[in-house]
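Excluded from the complex is one protein chain; the other protein chains are retained at their positions.
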Amino acid sequence: MNGRIVACVKWVDLRPEVDSLTGHVVHDERTSGWSPADLAAVELGLTIAEAWSVSCDVICCGPAAAERGLRELLAAGATSVTRIDPGSIEHAPSHHASSADVAAALTQAVTNSGPVTLVLCGDYSLDRGTGSVPAFLAHHLSASQALGVTAVDPAELGRVLVTRRLGGGRSERLELRGPMVVSVEGSVARLRRAGLRATMNATDATIDVIEASGSSSTTHHVRTVSTLPLRPRPRSLPAPPGDDARDRILSLTGALVDRTPPRTIHATADEAADAIIGQLRQWGYLDATDS
Amino acid sequence: MATYLALLPSREGSLVAGGDEVVAEARELDPAARVVIIGRGAENAATELAGLCESVELIERDSFEPSRWSDDLVDVIVGADVVVIPASPDGRDLAPRLAALTGRPLIAGALSVQGGQIVVARQGGLLEEHVQFDGPIIVTLQPHVRGALAESELAPTTTTLAVSDTSGTRSNDARLIEVFPPDPATMDLAEASRLVGGGAGLMSGDAAARFAQLGAVAVALGASMGATRVVTDAGWVSHDRQIGTTGVVVAPQVYVAFAISGAVQHTAGLGHPEHIISVNTDPHCPMMAMADLAVVADATATLDALVDRLGAAAPTESAMTA
Amino acid sequence: MSERLLWSPLRLGPVTVRNRLVFSAHLTNYATQDGMPSEQHAEYYAARAAGGTGLIITEEHSTHPTDWPYEKLIHGFNPKVIAGYRRMTDAVHRHRTPIFAQINHNGGQASSMYSRLPVWAPSPVADPLFREVPKAVSVTEIADIVESYADVAARCAEGGFDGIELQCSHSSIVRGFLSPATNRRTDAYGGSLANRARILVEIVDAVRSVIGPSLALGVRLCGDELIEGGTTIDEAVEVAKIVESTQQVDYINTSIGVATASLFMIEASMHIPPNYAMFIPSAIRKAVNLPVVGVGRFKDPIQAERALVEGHCDLVGVVRGQIADAEFAAKAHSGHTDDTRLCLSCNQECVGRMGLNRWLGCIENPRAGREALGVGEVRLSTKPIDMLVVGAGPAGMQAAIAAARNGHRVTVCERSPESGGQVRLAASVPNRAEFGDLVRNQLSEARRVGVTIEFGVAIDPDEVARRAPNMVVVATGSTPARPWWAGDAPNVCDVRDVLEGTVHPEGSVVVIDEIGFHHATSVAELLADRGCKVEVVTPGMVVGQDLGITLDMENWWIRAGAKAIVQSTDLVPMGMVDGVLTLQHHPTGTDAHRSPDWVVCAVPPNPLDDLYHQLRGAGVRTERVGDCLAPRRAHAAVIDGERVGAAV
Partner (left out) sequence: MTAHDADVIVVGAGPAGSAAAITAARAGLDVVLIERGPFPGSKNMYGGVIYGRVLDGLVPSWWEVAPIQRWITRRSTMLLTANQALTVDFRSDNWAEPPYNGATAYRPEFDSWLADVAVDAGAQLICSTTVTGLIREHGRVVGVRTDRPDGDLRARVVIAADGVNSFLAKEAGLYHHAEPEHYTLGIKETLALPREVIEERFGVRGNHGLDIEILGCTDGIPGGGFLYTNLDTIALGLVLQLPALAAQSKRPEELLAELKTHSAIAPLIEGAEVKEYSAHLIPEAGFHMMPDLVTDGMLVAGDAAAMCLAAGIWLEGVNFAIGAGMAAGQAAAEAIRLDDTSAAGLECYIRRLAQNFVLSDHRKLAEIPGLVMSDRVQQQYPSLVANIVERIFTVTNPQPKPGFNAIARSELKASGIRVRELVQDGWKGLRGFG
């Protein structure tokens, strides 16, 4: 067995209570957990590990409270679980480690136990939501990357085919070879349910903890100055054109927009179908050759 | 004053989403901001920036290779304090790698880059974090937040950047197998330019068959299928296909409504289609009043007749591109 | 409750609103003739507070005796108002809803009719509506005005208001100063924008100094006056920046148009697209950090949420939506948006009645403005009866709703397969679709209160005898009347025939308007859209005389012009012989002739009251409502229905 899969997950409050006046965030440990995307990453890791007969380790960057969740992942079948204590990379005032720092810490943890074939992550974290950790990770591991993936099909050991969205409804199919980093959408898979005995056994399993090393120099000249309730940015909206008030009025009322003269026809089903096709053809939505 | 550079990936001659906004943002902050397009069909993509900037530098590349492209871009961005990249696919692939290569901090998914302060959404959009910086950085800008208004229709001039092209050298970037065009049947309704909608009037009888038929007609017209809330609540069509204020707010060019009366919850989410056809037995319902062609007929029978005429044929090329 | 931002609280200086919905300032004519706030005010605002709105801003209170442009204006300058203020603010505060007072001097947009004093304005420029040349105020008088704002603000604070809004937009002396169109001064209050805004800054300073830090202070600005040489959006943004730079103001409200020149763009009817004024708050909000209120045909909570999400505004003014349904906010917040009685934007009973010096009401909500009298309240009957309503038009449906609300067992029988009567026809033309919401609102309310509705069921006296209800309400409507002058000429039909689709006029069409509302103009537009050559003829001085009241006249003119519809006035039809229509120009008595392919008549109809008389004759307890009582407009039908249904 000379391949290895690692799933990277993040312990977050799934339903943080945010005071919409002050922006104060109250975290409740009881509502913390793994995001659907992270769970999908773990499930894919487990499935592919079975297909390739390799191990699937889970690494999490998070506080000690995350160990409860890590035990669930262990029970679900992870070969090992490791927690990176964010300690020194979480710095004031935002108390968030930057994506670059998290990626650096993860890289260290991933490579600690030897070379890796496939790293799986959720596409976005719920709390910060930048989705940039996987690409940093790919850079550090000199790996190929595919972000925001909607389907993963493992081929032979060390090769996978993925589909990812490109926007505008388009998508692309990519082939990746290890080492590779793939971030997945939550809809890709649902984590299997851990067995009862595995769950019970995992309750007192020990969890490896690694201390993250100090923060990278790049973040030093970036600092958070304030955190407030979100006030959406005004989206560009054109004012009505025209120096003449009347032109602006006409533009605002929409009264002069040319429309197809409305027609009402009473029709049988066949006449109706013909009328619809004829109209769509006239507007240019259908070729003369259609139907 | 900080110098800005807008870096826009292109694909098949089009900018990735949010490219125009990145340019507008950079130019608002720095009227001399450079605009660089990298990718396939960069020259053509530059025409999308008409009225937003005067000149664009182009780097023509073949398929998307984040690791190799970022290697090539390291020299290009020298001198720019702030590099702004769209936070859409390709942009968010590229930005972290470029940041890591150049040692610049990355501020990803910004809502705005206003002067010395960058605003980033946190906690799923409940909070905004204001970040200050005092050195060279890379920022990705969330698409569809800012919007961009062109001041004219003047296309920018273009120059091709001489950049060492490492193509051909070995990289471990993913290999592109295929790009799938938008599939009207599965694409996000909000992005669909042609929509076929079904209402409660199709639910009598064999509703499942009716909506399958509606889907087939949609495919034949190169359109996406949507439905009203009553239909999605009844489970005949999934909720992500519900058109209206409680579902998806859409903006199609053409809308063909079958047996939809046009409750305001539906029509308010419909945008302003240029062309509307409505089929209904009630000539006086709002959907008929809104229609350019109001057909007073039985919607289910009309669907049968349309299926006959259009066949189950796949959309023709013109139906896809018109 | 999918709207997150809409239901999130916001701070406006010292005041926290629980959601982003604002019942913003609008005239009600509820004040007494001597300018005192009334019980009607208190209960009207309290009902909206109970219905969950985040903030109430009252109608304007005049700051100065020189400002009395219409009869029932609240005289903030009269110290006696405080008792009325208290009643109003106490009633609203019971629901923990903040209420702000809008204070104003209308300047030259006023009449001396009530005040018997010359109107004051920055320059002697006559207002186009009132057509009075104002007195240009002296610098001393400006100081007097500024002081009057402070006095009234102090009075409002004493009266329990949580904040003050300075009306500086569509009808105000401050707008008069800000606008280059009405400010021709050459002193320190005219010329540069800084000078034109001077009075605004002075008022802000004076008001803040009397109200202190515990009350909110807002300024309402006009984003585009839509008049020649008036303020446009770029300058409005600059004014907003000036307002923010005073550091005394907690929010900015917005508006569009000038009340006395472009009112139809302020209180837009259904003919103007929703969100039309959104560019104003959006542009202002981009330039300032203060919370900004957006207004303009917000009908639906999700539309409001969208405006918030896209950052165009921080709060949304929904006035008519909350007049039509006081529980607009509560229903939306609890996820029952579908139960909302949606505003039609018809302007018939709200805006329309203001121009007629009557108190504000609502075409579909008989309770609006009648809260203090208990109209529309549930009064459960101790002896429920069986009631049969014949006809599911607006009158019959309202009678059914009112009776069923009080616990009576009500069945409505409608001959046709659908409810709504003539409203459905009225709503079936371009731009009038929203009128049809009346039908849907009544239908859903009727179902909620347990009314049984049978469609396709005709009722005659035998059927009534068979069903043996305790009471019958006849709401059978009216039937088109063939005008006397038409004789038996072919190709003469009624507007209803066209809307029902039973006739299809083609070619040249003369539409006769003897009703003076949407009937003729709607059909004229419809036929013009279908390619007919249309002329609308009326004996009146103007086609669609009452369209002015609902602010639809300008829209009609714009569209009629675009569609090449000819309008001919002062013409009385005298006969139609051999395809020639004779029209008499009544001021001169001269005849004119037309030879149209079709003549379509919008003329007063006849009541359909046979069933009513038959049942009365048979001794059945019977009432009639709506057109079958006397053909009138929809609001009258609803009022009839409510009166009869609630009185059972």
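To keep things simple, chains are lettered A, B and C as they appear, and every chain counts its residues starting from 1.
In this section, a residue touches a chain if its C-beta (ideal position, glycine included) is under 8 Å from a C-beta of that chain, and two chains touch if they have at least 3 such contacts.
These numbers come from a predicted model, not from an experiment.
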item	value
Chain not shown, its touching partners among those shown	A, C
Among A:A194, A:V222, A:A272 or A:L286, the residue in touch with the chain that has been omitted	A:A194
Contact with the hidden chain (one of C:S138, C:S245, C:S334 or C:S595)	C:S334
On subunit C, residues whose C-beta touches the chain left out of the figure	18, 94-97, 334
Those residues of subunit A which, in the complete complex, touch the missing chain	30, 33, 193-200, 203
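In the analysis below, only the chains that are shown with their structure count from here on.
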item	value
Pair joined by the larger number of C-beta contacts - A-C, A-B	A-B
Gap in Å, rounded to a whole number, between the CA centres of subunit C and subunit A	47
Distance from the mean Cα position of subunit B to that of subunit A, given in whole angstrom	18
Residues of subunit C whose C-beta touches two or more other chains	273, 430, 501
Set of subunit B residues in contact with two or more other chains	283, 288, 296
List of subunit A residues in touch with subunit B within their complex	16, 18, 20, 23, 25, 94, 98-100, 103, 126-133, 135-136, 138-140, 142-148, 161-177, 179-180, 217-219, 221-233, 235-238, 259-277, 279-280, 283-287, 289-291
Subunit A partner contacts - residues on subunit C that touch it in the complex	5, 8-11, 16, 224-228, 230, 232-233, 262, 265, 271-273, 276-279, 282-283, 285-286, 308-312, 314, 430, 501, 526, 529-531, 555, 558-559, 562
In the complex, subunit B residues that touch subunit C	245-246, 249, 262-265, 267-269, 272, 282-286, 288-290, 296
